[in-house]
Structure formats: structure tokens, C-alpha cells
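Here is the structure we will look at.
Shown here: the complex without one of its protein chains, the others still in place.
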Amino acid sequence: MAIYAYLVAGYLILIGCFGIIRSRHLVHAVVCLSIAQAGTYVLLIAIGYQAGGASAPVFGSTTKPNKHVVDPVVQAMALTDIVVSATVTALLLALAIQINKRQGTVDPDELAALKG
Amino acid sequence: MTRPARLIIFLLGGGVVAVAFVLATLDLPHFGSDHHPYRDLSVPAAVQHGTANVVSAVNFDQRAIDTFGEESILIASVVGAAALLRPSREETERRVPDLGRTLESTRLIGYVLLPITLVLGMDVVAHGGTTPGGGFQGGVILATGLHLLYVVGSYPALDRLRPVVPFEIADGAGAASFAVVGLIGLGSTGAFLGNFLPFGQFGQILSTGTVQVLSGVVGVEVVGGMVVLLSSFFEQEIAVRPEDR
Amino acid sequence: MPVLVAACVIVACLIAVTGSVLPRWAIDSLAIATVSGVTLGAVVLLVRTGSDRSYVWLGGWTPHRGVSVGIAFVADPMSAALGVLIAGLTTCALLFSWHYLDAVGGHFHALMLFFVAGMEGFVFSADLFDMVVFFELMGAAAYALTGFHVEDETAVEGGLNFGLVNSLGAYLSLTGVALLYARVGQLGLPQLGESLGHQRPDALVVTSFVLVMTGFMVKGAFVPFHFWLADAHAVAPAPVCVLFSGVMVELGLYGVARIFWTVYAGTIPEDDIRRAFVIIGAVTAVVGAVMCLGQRHFKRLLAFSTIAHMGLFTMGFAVLTADGLGGTAVYVLGHAGVKSALFLIAGVLLARYRTIDELELYGVAREQRLTAGLFFVAALALAGLPPFGTALGKSIAEEAMASAGYHWGPVLFVVVSAMTGGAVLRFGARAFLGLGDRPDPEHSEETTTGEEEPDERLSGAVPFAMRAAVVVLLVGGLAAGVVPGIGKAAAHAAERLMDGTGYAGQVLSGRSPAPLLPEPAAVWTGAGVWLSLLSTVLAVLVAAAGLWSRRLRWLDAGEPVMRRLHRVHTGHIGDYVAWMFAGMAVMVVLVGLPLV
Partner (left out) sequence: MTVLVAVALTVVALAGTAVVLADAPERQAVTLAVFGVTLVVLFVVLQAPDVALSELGIGTAIVPLMVMLTIRTMWKDRQQRERREDRRSEGDA
């Protein structure tokens, strides 16, 4: 259990890359990239977690500020990361649409505009 | 390279990297441990600035420049996607699509959910400093809510509700205002993105200085950005192909 | 410093929103005025910083007792100089595109400004996560700029390859950042350095090092992370290539150097890093140079020459001395001017003749006298003609390599710069002079040909603004070699960059910086001049051999190697990712194994 969360994160990154390697469709490859990125969020949040009933880093009128909370910094990083992922995915999908228009295929095995 | 060759290279490389990663995690503090030095600094700093949501405090106050960079990425991608998906020479811009009929019940659910999401989204933006949520989350919820209309099958309705230009302006204005707030901070506190507003009572909505302002600005930008981004994709989807005319 | 970034973003937003209604000249002037303003600001920063460091804590989170929750922006002479280079090159690129490029309602200008904002932020930021954020900003703008000609099938494919590989690199960097954060609970470079210093380099340190560096090594096009570069450079509009080759790629190396010295220098032994990066640099230089010779698409040829030069820069950095790094800095400056000028000439040719294929252009560009003149000056300077900055930087770095015990270093420098310079000269001799055997354009299906959607169609004379930009860049490349004291300034800048402890002490506790060494060796030397002349002469010979290759039977011996190397560059995204992991594995082995 001690490192299971980290291993899941690493697994997501690797399986995402594996997906890109064997992809036969650029949209599939882009989606696999976002899976790999999801691995980074899982890693960040897992690093910030604290067991033993630590609460979310948000204090209300009932909860007095205290340090027994999970790490807010990794959460802020993950938030930033999520928005970045959406935008980069959008750009890559836009490029994929154009590739399909120009070449009539999005199978990396058939694309041949750039060689040598 | 053949598929098997590629796979072998990846498995060899990935294998070494995976071993290194596993060894590295064994050296880490265990999952759920109490070792969080940055948190121990960050929580008191947030409380000192009267921000109850420490995540927002980190995002909009302590590490606000990260968020500034990220908002710039958002608008850069929006501009980029718009440039990439511009109708090319041979394509005419658009037509009114006929997406067919949708079940009345689906439509009803959509219409009921729409105002709920919108209200929820605004609430999330407004209370970013005190409860979970903030500019990103609220903005994303608002943008999602608007696109429920598409699920309902009424793209024309979405189009009427969502003339793209105001959202483009919202997007640009949001990102630019973030920078402007930062410059005002520079002018009044001597540091870029300095928190120049009074901090007020802990836990109150207007208690957090610039956190609330930046959160709102980001909310506006994210709504604008996401809507414009999605609309570039919608435009492609319904664009008239030359032969169809 | 943050104002430089903020100004770009504000104006970019303005252009993005109003671009569709503003007239073209207004967009152009607004963008150029902003970038020139940023250049000026960066110059002021450079002068005020001198050989010291200046820093600000954003949001006013100045550290108490050496700890802070905020992010600092730090300028030392190296980063300030890079700031000037970024903004200056962008000014030239925008000047060049004044009459050029369909701007699509200001999208192009807005993206260029975001690109500049990302690069400036990356250079000044003193926080690991923040660097990754700005790295992504620079990336997002760059992907869109690469695929800007959506009508061109190669452009969109190049953009996608670039985007996918670079984002994956950035995510792997982020993974490394997360691992480091889990260990020490800090993100600022000075804080990380202080808490990591004197720790034993265990598996976590090594793995995080490799992961963090992966993103920057992808950006810096180190072999085997380099595949995207040729694809992206070959297809991006010429003014964008100027920024890519002139400074963006080099920022990858800057990231490696900055992070090594501020964060890892206290824990990973220098010998270990030196060995790893000298090897990688040498391989990069050789692969780049060989591939460069085999190209007929001119921008692709230049792209491989950039890879070869990146290899040389990496070797200069890898000796880990102030002379090596300082020489590299001068080399980068000179290279930026010269290579950018060549890319802009490629843009002119493409606009005029709608192809930049070497074989199709055979003798076609004879009437372009002035352009031809500029071209040959730039090509010879690329090969290392004194007194250009390329020659000065190269000779300082060569000397640093030799005195670090790598006596084969100078030989490799001479050979590689002769090969890349020779390839460029060969192109020019065919296109502008019609020299050499008459080629058969139909021959060879191994490489990309040079047919491309032009950035803009140009008939008649080449506009003044275009030529002016080329001349300004060449003068810049020359200035990097002849301005008195530049070698010394660069060595001092390198010394500041390498002083990680001083960096942390100054930024966190306000300690004043250590005194500089009195007299660095970085000046023109007789041996340096002779070696530079030698590489120039060799370049001419290489070009001649290429032009009349059919008469030189012995050249055929290298053919199988060439062909195999070409086959590896498939343009296939899956291959690129597979090679990336192979590269990471090599890094793990090179850096990690000696420490076990």
C-alpha cells in the first residue's frame, strides 16, 4: 500500500505511452496522451495525501484553520495541469482534423509526408 | 520501423524507466505520510491573508504567476485552435444544421438542468476563496452547462445563446485583466501580482484580497475560452463541404 | 522582469480580440512596437544586472529566514542576455513578416507574442513548476505556429508530431518535478538546491533528474529526442523557424544547465554528468551533421544543421567549466544571427519560387545577386568564418574541451561545423550559381522534397523589410564575434550561472554574490582563428564534393550508413515516442549506473 498509489500513477503514464506506440489513429494517440497526463495528476494528488483523517485544505466557519490537512500545493499544481491538458488536447485534435482533410487518413502507419 | 521493432524498443526503454521509477518511489516518503513542508508554510500564509480555501490561496496569491502562465496557455490555445480550424479556401463558412428531433424528455431534462448548472457555476466562481471551487472550476461548469444545450439537440438555441464574439472578448479581457491586476499590484505593493486589497474577516466572501478578484477574472476567461474552443470544433463539424452545395 | 511577460500577454490578448477589425498595418506596428519595447526592457535589465543578479519575489512573498511560499524571478547575466536575444530575434522575425504571411486576423501576431511571453517567463522563472508552465506556454504557441499553413499537408503533420512529442516531454518533466517535490517539499530552484545539496544521489534523485531533463532534452533536440525538430522546422513559416532554431531549441539546453547547477550540482557528481552529456552531445552532433548532408529540402537541411550545432553546444556545456559554457553562449549568439538569416533567405526563396528543393532550384535563383551575397556570407559564417560570433564561440569552446582532456573535441567541432556549413554552401552553389552536375529531381524517394505551400506568394522584387531583417541578423552574428570583451562577459555570465550555492544564498537570504574570477581565458587566440579558417575551408571542400559527387566514387562507401540513418527518420509518431523512451533509458544508465 505504501507505494501502490505511486505505482498506479506510473502505470497510467506508461500505458498512455504504450497506447501512442501502437496507435493506428491519431485521435486515439491524442487520447492516450491525455491518459498519460492523467497519470501526473494522480501522482501529484497521491503525493499530497495525508492519511489519518486529514481533511481537504478548505476551512469553513466550523473548521478552524489547522495544519492537519492534505497538501494544497499539489492540488493547485494539478488544477493548473488539468486546464493545460484540455487546451493542449484541443490543439492536437485541431491538427488531427487538418491532417485528415489533407491526407485522407489519420493512421500514423499510412502518413508519409515527412521522411528522412 | 516495423511495428514489432517499435514495440521492442519501447518495451526495452520503458522497462528501464519503469524500474528506475519503482526504485525512486521506494525512496519516497510513504503514501499518506505527514511530510509536507510546503503545506506547513502555505497554510499559515493563506490564513494570514484571510483565505479559507488554501488551494485558491496558492493558485491566486502565493503562486499566482503559475495561474497567469496557465491562463495565457488557455488563450494561446484558443487563438491557436481558431487559427488551425479556420475555414480553408475551399470551404464556405457554415450552414444552419438540422440535427433532427430529440426526445421531448431529454430536451426537458436539458432545459431543467441548464439554469441549475449556470447558477451552480456562478456560485462556484463567487465563493472560490472560501469553499471548494474558484475560477477554473466555476468557469468549466458554466461552459459545460452552456453545452448541455447541444446534448439537448438544439444547436440553433446554443448558437443564439452563444454568439461567439462576446465570449472571445471575455476570453481576451479575462487574460489581460489578470495581467493588469498583477501590474496594479506592482504599482501599489511593489511586487508583480502583489495582494493589494484589504484581507478582511477570515472566511467571508470578500475577505481574501485579490484572490477573489483573480478568481472571478479567471472564471470569465475560462468560460470564454472553453466556449470559443468548443465552438471552433462545432464550426468544423457543421461546415459545409464544397460538394454538398 | 514579470512586466516583460505581462506586456506581451496584454498586447497579445488585445490583438487576439481586435485583430479581425484592425487593419494589417496597425497589427504589425502594435506587435513590433511591443516586442521592441520588450527588447529595450531586457537590455535595460541586462545593463542594470551587470555581472550581478537581480531578483523579485512575485506577490511580495519575500522569504523569512530563508523560506518562502512564493515564486521568484531571477535575472543573472545569462538569463538577461537570453531575454534580449528572444525579444530581438522576434523583432527581426516580425519585421520580416511585415509584407509576408496571411496573418488571419492577427492570430499570427498574437501567437508570436504568446510565444515570446512563454520564453521570457521560462528564462527568468526560478521555480521548477513555474518553468514547466511557461515551457508549456511556449509549446502551445509553437505547435499552433508550426501548423499555421493548414492547407499544407506536411505543416499539419509536422505540427502534430512536434506537439505530441513535446507535450509528452513536458508531462514527464512534471512527473520528475512531482517526485522531487515528494522528497523535499519545495519547488523553488534555490530552495530545492539547498535541501538536496549534500544528499546522497539515490534512485529518486537520479530518476527525477532524468525525468525533469527529458522535457528539456526533447526541446533541445538531443539525439534520440530530436526527431520532431526536423519535421517542425521544415514546415513552419520562415519567421517562426527563426525563433525555433535561433533560441527556442537552445532554451532546452539552458533549462538543463540552469536546473543542473541550481538543483542537482550538490548531489550528482560532476564527472557523472560530464560523461553523460559529452557522449550525448557528440552523438547529437554527428547524427545531425550526417543527416544534414543528405537533405535536399533546404529548411530541413538547416534543421539538421541546428541539431548538429545543438550537439556542439551540449559538448561545450558538458565540460562544466566557465570557459566551456561561456564559449557556448557566444556560439549560441553567433549561431542565432547566422542561422536565422539563412532561414529568412529560405523564406524569400520559397515566396519567390514556391519550392526550396535543392535539385529543383538548380541554377534558378541566378538573378538574386544581393540575396546570394548575403547567403554565402551567412553560410561561411555558419561553417566558422572569423570574425563571426560562431567562430569565436567555437574556438573558446574547443579550447575548453581540450583543456578538460577531451583532445578529440576540437576535431569533432571542426568536422561537424565543416559538414553543416558545407551542406548549406552546396545548396547555395546549386541554387544561386548553378554549379555542379546537373541533378535529376525525380531521383531519390528517401527524403522529403522541398515542395511546400509558400508563406506568401511573391513576384517581382524582394521587399526592403525582408532584406533589412536578414542584414540586421547577420550584423548581430558578426557583433557577437567582434564586440570587445564579449568573451569575458560570457565567461562571467557562465560563472554566475554555475554558482548554484551563491544563487540560493542571494535569492533566499540576500547574501551578496561571490567575487568573479579575475581573468577568464575567453578571447580570440591564434589557434582558434586557424581552426576556424580550417573548418571554413573544409566546408568549401565538402560542398564541392557534394556538387560533383558522381565523380567521386569513394563517397559511395558511406551510402549504406546514410540510408540506414535516413530510414530511422520515419515521421511516425509512435517511433518518436519509442525512441524517446530509449533515450531516457540511456540517460538512466549513463547517469545512474556509475553511482550504484
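Labels for the chains are A, B and C, by order of writing; each one numbers its residues from 1.
To be clear about the criterion, contacts are C-beta pairs under 8 Å (C-beta built on N, C-alpha and C of every residue); 3 or more make two chains touch, one makes a residue touch a chain.
All figures in this text were calculated on a predicted structure; none of them were measured in a lab.
A.B. asks: List the neighbours, among the chains on screen, of the chain that has been left out.
C.D. replies: A, B
A.B. asks: With the missing chain put back, one of B:17, B:41, B:55 or B:82 would touch it. Which one?
C.D. replies: B:55
A.B. asks: Of the listed residues B:137, B:177 or B:210, which contacts the missing chain in the full complex?
C.D. replies: Within the whole complex, the residue contacting the unshown chain is B:137.
A.B. asks: Just checking the interface: what residues of chain A touch the absent partner chain?
C.D. replies: Contacting residues on chain A, toward the hidden partner: 1, 4-5, 8, 11-12, 15-16, 18-19, 24-25, 27-28, 30-32, 34-35, 38-39, 41-42, 45-46, 48-49, 51, 53-58, 69-70, 75, 78-79, 82-83, 85-86, 89-90, 93, 96-97, 100-101, 104, 106.
A.B. asks: Mind listing the chain B residues that contact the chain we can't see here?
C.D. replies: 53, 55-56, 124, 132-134, 136-137, 140-141, 143-144, 147, 150, 226, 229-230, 233-234, 236-237, 241-244
As a working rule, only the chains that are shown with their structure count from here on.
A.B. asks: So what shape is it, when you link every pair of chains that touch: line, ring, star, complete or other?
C.D. replies: complete
A.B. asks: Indicate the whole-number Å distance between the mean C-alpha point of chain A and the mean C-alpha point of chain B.
C.D. replies: 15
A.B. asks: Taking each chain's centre as its mean C-alpha position, how far apart are chain B and chain C in Å?
C.D. replies: Centres of chain B and chain C (C-alpha means) sit 31 Å apart.
A.B. asks: Can you tell me which residues of chain C touch two or more of the remaining chains?
C.D. replies: Chain C, residues with two or more chain partners: 129, 133, 136, 140, 143-144, 147, 150-151, 156, 159, 179, 181-182, 187, 570, 572, 574, 577-578, 581.
A.B. asks: Spell out, as numbers or ranges, the residues of chain B touching 2 or more other chains.
C.D. replies: 6-7, 10, 14, 17, 21, 25-26, 28, 36, 38-39, 42, 58, 63, 66, 70, 73, 76-78, 80-81, 84-85, 88, in rising order.
A.B. asks: So in the complex, the part of chain A that touches chain B is made up of which residues?
C.D. replies: My answer: residues 1-7, 10, 14, 17-18, 21-22, 46-52, 56-61, 65-67, 69-73, 75-77, 79-80, 82-84, 86-88, 90-91, 93-95, 97-98, 101, 109.
A.B. asks: For chain C, which residues count as touching chain A in their complex?
C.D. replies: Listed in rising order, the residues of chain C that touch chain A are 129, 133, 136, 139-140, 143-144, 147, 150-154, 156-161, 163-164, 167-168, 171-172, 174-175, 178-179, 181-182, 187, 230-231, 234-235, 291, 294-295, 446-448, 566, 569-574, 577-578, 581.
A.B. asks: Would you tell me which residues of chain B are touching chain A in their complex?
C.D. replies: Per the touch definition, chain B meets chain A at residues 3, 6-7, 10, 14, 17-18, 21-22, 25-26, 28, 30-34, 36, 38-40, 42-44, 46-47, 52-55, 57-59, 63, 66-67, 70, 73-74, 76-78, 80-81, 84-85, 88, 130-132, 136, 202-203, 222, 225-226, 229, 232-233, 236.
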